[in-house]
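Here the complex is missing one protein chain, while the rest keep their positions.
Chain naming follows the written order as A and B, and within any one chain the residues start at number 1.
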Amino acid sequence: MRERTRSVLGSWDTVVLVGLVLVILIGAATVDGAATPRFWRFVILEVIPIALIALPMTLVIITGEIDLSVASVLGLTCTAFGQMWAWGVTSLPALLALCLLLGAVLGAVNGLFVTGFGLPSLAVTIGTLALYRGLAYVVLGDRAVANYPPQWTTGAIRPIPGTTIPWTVLVVGVLAIVFGIVLHATPIGRGIYAMGNNADAARFSGVSVRRTKFWIFVATGAMSALAGVFWTLRFASARADNGTGLELAVVAAVLLGGVSIFGGRGGLVGVLGAVALLATLRNTLQLAYVPANTLTIITGSLLIVSVVGPNVAAAVRERLRRRRSTTSTTESAAG
Amino acid sequence: MRAGTRSVRAVVLAALAALTLATTACTDEGTTGGGAAPSAGATTIKEGLKITFLPKQVNNPYFDTSDNKGGKVAVEEFKGVYAQTGPSDTGASAQVSYINTLSQQQVDVIVVSANDKDAICGALNEARQGGAKVVTYDSDTNPSCRDLFINQATAEGIAKSQIKLISEAIGPDGGEIAILSATANATNQNAWIEMMKTELAKPENAKLKLVATVYGDDNDQKSFAEAQGLLAKYPNLKGIISPTTVGVAAAARYLSGSSYKGKVQLTGLGTPNQMRAYVKDGTVKAFALWNPADLGYLAAYAAGALASGIITGKEGDKFKAGKLGEFTVGANATVLLGDPFAFNAGNIDQFNF
Partner (left out) sequence: MAAQTALRTEPATPARSTAGARIVRRAFVVRELGIVLALALLVVVTAAVNPRFLSAQSIKDLLLGSTILAILAVGQTIVVVSRNVDLSVGSVLGLAAFATGSLFVASPNLPIPVVLLAGVLLGAACGAVNGALVAAARVPALVVTLGTLYVFRGIDYSWAGGRQINAANMPAGFLWMGSTAILGAVPYLALFAVVVLVVAGLYLSWYSSGRDLYAIGSNPSAAHLAGIPVGRRVFAAFVVSGALAGLAGVLHAARFGTLDANAGLGNELDVIAAVVVGGVAIFGGSGSVYGAAVGAVLLTTIGSALPVLGVDPFWQRAAVGALILAAIGLDRALSARLARRLRTRRGGRRA
């Protein structure tokens, strides 16, 4: 089945990007207020945490694993940030460094369970999803910490001079380039694709599967923590329920971006395009007075279409090919 | 990847880059606010004002009454344009994206009941910079990010009424009581709970002891479970106060189907329609509320007056709120609706909301 879907998925990024352009064009033409500078400001503010987490999540899913605990890492980081601030840590670089370290440790725990003990990542990260979120509630309970200095909170979302776009999007851009280079232009990246396709073959080829996966989980934790710091400062509020449910939005965006859940396929361009597409679509429709429920239905349907579409297209192609050829000796594999 | 695909991708990426540059390169134009600036000293509410209600959560019958049966009626009376939008969960940051959308849609006034005192401040201030006015109702934000606050009743008034009701229900022997609140960050809840504690410290309430405060997050299932937990943990509990319509309804339902019915008293802030069955079957002796429709109605008129320049939020400003009469702005840009009203078996059938 992988052979059948490859040719279609290979151009999936293009489909996503074309979709994004269409949404922008149609939105700008028909909806009052869409695709204006202010619109982009709000879209980008919303998208930054999702994009930050989607970058390492892409790598995780390409290797054939999954990490559902990202939103809980975000939440726990938010509460840690808030609690440390309440205890008197007033240096922003120190807070940032400590939070990133925390995220890396949390990711390392995931990595340890998956690569060290050989447990399935789906089950492990469902467990750590509950564990980390629970710890977030233990740290702050039901309270919120909200008295950060205004220069931090407005500073986090300050626009680049001359535009309305927050400067933090540049941070996302730099990180995206780094992840992109690692994934598409280094042996590590090729190893990631290899282990997603066939872990044993990759291991025999000299790829250190366990070590790579471990560090990808660490990176995921650190990026989730970074997203958590941004979240706290953007909303000027650290609470234990920050980011609840975000993991599904990230996974949905990554899958919509063409990354196969089986691993071994997909790329960052498609994922970032999908992240932008979902946010732009949602904001455009909200501006057009479309109720939130319809948006939920649309997101879900897009997700299903993004995986069913290639399969159906490939099946149709296969049937046409079989009808054309007179002798069909190759039978499709069981699945 | 086939060469054809690669070149298509390159073209698309270039188009995308061009598009985003075109739409973002220009600096933020001096945004004209929603509608013309209010003329000071005006006496009538302008026509065509766009007023949108943004409650804590949209699928809450309390807000359904205040917004759609109160606010909407008022806005239509002064020929404005009414809308209601909002999140379905009471998360602190859930309201932010709606505020951003409203400010882009250039509404004249955002009437909001805040889930969290501070989390939406940034978005509200950006909206105000864009020309919108902000009126809070039911649950306030930090005063620095709103123009006016419509309070349903003073915190003291609510606290006094709640303590009085539970004390009367439990009887002169007193006992342990607990509070089942909404979300831990809700400004109004915390203000009321603080005043209740002050009230409990008074000598006439010496026999009542507050042993716990739990949070049901205005979620029916969670409130139900919290009520259950309270009774499991405190065997000597004599009364529960739930100053939230979702909480008191859930607690009443639990008590009414349990062995504690009649033995553990319940009071709170509830709507007559939700509580009628429990008052009739003896689970609840009395509870209080104000008319939420009146609250929404007043908030809409205040919003209209603010956007038209009739009032500015200064203490002493006066405005007329349709059939409710004349109101004066108090300290801290707050307008008070009135006093809470106690419902019991004797009068509950007269009301329908």
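The working rule: a contact is a pair of C-beta atoms (placed from the backbone, for glycine too) under 8 Å apart; a residue touches a chain by one contact, two chains touch by 3 or more.
Source: prediction; values computed, not measured.
**Student:** May I ask you to name the displayed chains that the omitted chain touches in the full complex?
**Tutor:** A, B
**Student:** Looking at A:L25, A:L96 or A:L119, which residue reaches the missing chain?
**Tutor:** Once the missing chain is taken into account, the touching residue is A:L119.
**Student:** Give the residue, chosen from A:R133, A:K213, A:R234 or A:R265, that touches the chain omitted from the document.
**Tutor:** Result: among the candidates, A:R133 touches the missing chain.
**Student:** Among A:M84, A:I165, A:L255 or A:A276, which one is in touch with the chain left out?
**Tutor:** A:L255
**Student:** Pick out the residues on chain B that sit against the missing chain.
**Tutor:** Residues 58-61, 63-64, 88-89, 219-221, 224-225, 228-229, 231-233, 235, 249-250, 253, 257-260, 273-274, 276-277 of chain B touch the chain that is not shown.
**Student:** List the chain A residues touching the unshown chain?
**Tutor:** 1, 66, 113, 117-120, 122-124, 126-135, 137-138, 141, 248, 251-252, 255, 261-262, 291-304, 307-308, 311-312, 334-335
Please note the rule applied: only the chains that are shown with their structure count from here on.
**Student:** In angstrom, rounded to a whole number, how far apart do the mean CA points of chain A and chain B lie?
**Tutor:** Whole-Å distance between the two chain centres: 34.
**Student:** If you look only at chain B, which of its residues touch chain A in the complex?
**Tutor:** 1-2, 5, 8-9, 12-13, 15-16, 19-20, 23-29, 31, 83, 87-88, 91-93, 96-98, 100-101, 103-106, 116-119, 121-122, 130, 183-185, 215
**Student:** Where on chain A is chain B touching in the complex?
**Tutor:** 10-11, 13-14, 17-18, 20-21, 24-25, 28, 32-33, 35-40, 42, 46, 141-144, 146-147, 153-154, 157, 159, 162-165, 234-237, 239, 241-242, 244, 269, 283, 286-287, 289, 292
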